[in-house]
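As you look at this complex, bear in mind that one protein chain is not there, while each of the others sits in place.
Labels run A, B and C following the written order; every chain starts at residue 1.
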Amino acid sequence: MKTRVGIVGFRGYSGAELVRLLEHHSSAEPWLMEHRADSADQPRPRGHAGPPRIPCTQEAARQEKIGLVFLATPADVSMELAPAMLAAGALVVDLSGAFRLRTVENYAKWYKEQHTQPKLLAEAVYGLPEFYRDAVRQAPLVANPGCYPTAANLAIRPMVESGVIDRAAGIVCDAKSGVSGAGRKPTLKTSFCEVTENFSAYNILGHRHVPEVLLTSGLEEAQFSFTAHLLPLDRGILETIYFRVKPGSDGESILRIYEDRYKGEPFVRLYDPGHAPDLRSVQRTNLCGIGVKVDAATGRAVVVSVIDNLGKGAAGQAIQNMNLMLGYPETEGLL
Amino acid sequence: MKTRVGIVGFRGYSGAELVRLLEHHSSAEPWLMEHRADSADQPRPRGHAGPPRIPCTQEAARQEKIGLVFLATPADVSMELAPAMLAAGALVVDLSGAFRLRTVENYAKWYKEQHTQPKLLAEAVYGLPEFYRDAVRQAPLVANPGCYPTAANLAIRPMVESGVIDRAAGIVCDAKSGVSGAGRKPTLKTSFCEVTENFSAYNILGHRHVPEVLLTSGLEEAQFSFTAHLLPLDRGILETIYFRVKPGSDGESILRIYEDRYKGEPFVRLYDPGHAPDLRSVQRTNLCGIGVKVDAATGRAVVVSVIDNLGKGAAGQAIQNMNLMLGYPETEGLL
Amino acid sequence: MKTRVGIVGFRGYSGAELVRLLEHHSSAEPWLMEHRADSADQPRPRGHAGPPRIPCTQEAARQEKIGLVFLATPADVSMELAPAMLAAGALVVDLSGAFRLRTVENYAKWYKEQHTQPKLLAEAVYGLPEFYRDAVRQAPLVANPGCYPTAANLAIRPMVESGVIDRAAGIVCDAKSGVSGAGRKPTLKTSFCEVTENFSAYNILGHRHVPEVLLTSGLEEAQFSFTAHLLPLDRGILETIYFRVKPGSDGESILRIYEDRYKGEPFVRLYDPGHAPDLRSVQRTNLCGIGVKVDAATGRAVVVSVIDNLGKGAAGQAIQNMNLMLGYPETEGLL
Partner (left out) sequence: MKTRVGIVGFRGYSGAELVRLLEHHSSAEPWLMEHRADSADQPRPRGHAGPPRIPCTQEAARQEKIGLVFLATPADVSMELAPAMLAAGALVVDLSGAFRLRTVENYAKWYKEQHTQPKLLAEAVYGLPEFYRDAVRQAPLVANPGCYPTAANLAIRPMVESGVIDRAAGIVCDAKSGVSGAGRKPTLKTSFCEVTENFSAYNILGHRHVPEVLLTSGLEEAQFSFTAHLLPLDRGILETIYFRVKPGSDGESILRIYEDRYKGEPFVRLYDPGHAPDLRSVQRTNLCGIGVKVDAATGRAVVVSVIDNLGKGAAGQAIQNMNLMLGYPETEGLL
């Protein structure tokens, strides 16, 4: 029998992607948990009802034996629902920023508000399996990483760990995201006529995803310059990362660091030096693609990292975490 | 009587934009000069013939009293045509890279081919009016700047000139361009299905527009990291420029440097600190928009520079140069 | 001295286009009339203030000697403001559907609500200059036509007038519009991620623009099938119109009917038989392009009609009406 997996926020883009992925999963099945009916459902063809639908309450979760709940909700809603779902005996994967930053001080600094669940915050595991796989397997509550930090950390942490990087010179991460990363709620900024044929920078040097990169990579804030941009497209993140490497490094040697680090990883794809992956190569997948270009003479290095913000950047990675938490093969439903 | 202005390469995107702009110019009128009919004309409505059309020869240019010729042609064609048009008594604005790099050595290094007109190369004036206005006024041959270097130089040179920048830490310029920058010739890379919903980096650390930035800004190659990206949109360039500023600088002080430098410049627009212009604010104009964000505590600075690659990045700037060369008001036909 | 022209609803797409067009008009100047500040202004570059701004009241309009007011507002707001602006001595061009349908019964049938200004409704002139030019010149209140009906009526009425059409067989008008036609207010339907790479039909056989076509063309409802579709693009309407022609008609004879009807019209462009204009040929203009294909053997005819929904479909046509009402050359500010 399949494990029943609840999705709160199933009308949003991440939530709908979770439903879509779970409908093809061999060991889990999606159950829609209605929290606030604040948006219209998609029309469905005649005779094709969707997954079962229950209220998002502790009682309903317990009674229907929901084994795991995805919270595809804003941070404040996640802080409210996570304790209830855990109390109902369900594991929880939270896709908001509520449980990613480890301390209430750090949360208050970047999210400009008080954290209401300090104990859960301290216990939550950061769900980037390539670095925290064993902890995820044991965790009742997993904080699914942000989309920008996922692409950044997979590219940056092996560089920092290996010591190849010249930290003093600083690292620049120029990030570009599709519009679905901003969620499904209609706003002027995400209106078609404002976005099409347009491109803009936002949250320059102050994006709240920055602390996730600092925590995982070990960089200090002064060493890391990050700017987000809005691409006129639906899905995908591309980050262009600039740094200086220690003398003697070239494209092949940088690439070998990645290959050593990601040997056996099912969702990281590396490209030959000088070949950078485009968004197309990862859209609608749980993959992260990484390409490298180094000018050995001057020590300048550029790494391009791509993911699908709804895949490895949200719902895909959440399913990967679920697979680890429930003991299924890590790639189940994701290839 | 209006000055007759020839356009070679009028079917390309820059050439067509020149025609469009000249059709509204009060002192000049477009004449199409047919060099190679390698592409279909746009269908025209009944009863609406286009501008006059003559062959692109020295004789025709002289006979029709063409006062100035725009070469919206590849570099090799420009090297062939520029001497002929000058010999016919016409001034020349060349939109290719043929005459931008000052020395045959520099040209050979970046364009991987021999320059065939070394004398003209040495005499040509680099047509960035905000820095070389007086020289442009006297020049028979103006090299219209590349699109990427225009956005970069207008943002970077005041920083370098003022000494506010920490050159040792290096400058990163992450550049994104619309597809029209690649020209009208059909290629797989610029096919709709390859571009839509996609985004990619190209020419990482090796773009041939780099030397134009080095020449104008005074930076050395090892200090300047440049990567170009292809946006899924028609027109516009946005460059996000990262550097470190000397202690004591903040957003307002950086902005004052720009304001001092560009006082009275009709085509440079500055924004309040923290507000970065988007592509929409410059599309179909000859404007360059510049926004600044500085983290004074750490000295990290980000400048966003936007232009229309067919406007200030090509045809608009070419008209601006023409106005200077022919003694018209600099903004004529451009507001 | 320029006539002061007020724009109510200047933050919407039609209103902003009116401001943009008026900033280049030689005899009129835009004044922003603030009715409800329900949306953020665009950021402006330092030192570039916009047009003057006054409250949208009868007193302010009179005091500032506003000569004409554009109402780029919803129908209910237009019904409220039109009498006040007329009482202030201003002419009025209303861009909503409030005054287009001539009778309160017709308005109630299609707009599902009571009309509150029956007298003004009866007096308003329908501002399609190609058919009602003389009336527009005398009118204090002009109802600017809807975008879909403008493209439809310019294509259909000459066919009906000439008698070439087989009305019994019915006329099909398959209409496609860019997203700006839906206005600037954020909605899920006009969110980028819902629109990009998508296409859909809406208001099948029941669009409230239908009665404008019936009134102007003389067709009956049962003879006219109209469906609107949402294109994943910003600006432009293309309508593909199918009907049967009487024996003996071919592409050239149909085209001659249009040429006779539109001789001297500055904003109608006709194409050779078999060549249909695309949206590109009319975007950012006040033009309507018309192309024809007829299969003489079977009497099947197809007419393609294109406009810019913010140009000839809204702000452009409104300026054209203003020019007529204020006695300026009809094409002033529109070429």
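Rule of thumb we're sticking to: a contact is a pair of C-beta atoms (placed from the backbone, for glycine too) under 8 Å apart; a residue touches a chain by one contact, two chains touch by 3 or more.
All figures in this text were calculated on a predicted structure; none of them were measured in a lab.
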item	value
Among C:129, C:149 or C:236, the residue in touch with the chain that has been omitted	C:236
Omitted-chain contact residue, chosen from C:11, C:115, C:184 or C:244	C:244
Which residue of C:79, C:276, C:290 or C:319 touches the chain not shown here	C:276
Residue among C:58, C:225 or C:253 touching the omitted chain	C:225
Among B:103, B:191 or B:331, the residue in touch with the chain that has been omitted	B:191
Absent chain, residues of subunit C that touch it	169-170, 172, 174, 176, 178, 194, 196-202, 204-205, 221-222, 225, 227, 229, 231-236, 238, 240, 242, 244, 274, 276-280, 283, 291, 293, 295, 297-298, 300, 302, 304
Residues in subunit B touching the chain absent from view	13, 39-40, 179-180, 184, 186-188, 190-197, 232-234
Touch list for subunit A against the chain that is not drawn	42-43, 45-48, 196-197, 255, 259, 269-272, 275, 277, 281, 284, 289
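As a working rule, only the chains that are shown with their structure count from here on.
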item	value
Leading chain pair when contacts are tallied as C-beta pairs	A-B
Longest centre-to-centre distance from subunit C, chain (CA-based)	A
Chain ID, smallest distance between chain and overall C-alpha centroids	B
Subunit A-subunit C separation of Cα centroids, rounded to whole Å	46
Euclidean distance of C-alpha centroids - subunit B vs subunit C, Å	37
Sites on subunit C at which at least two other chains make contact	196-197
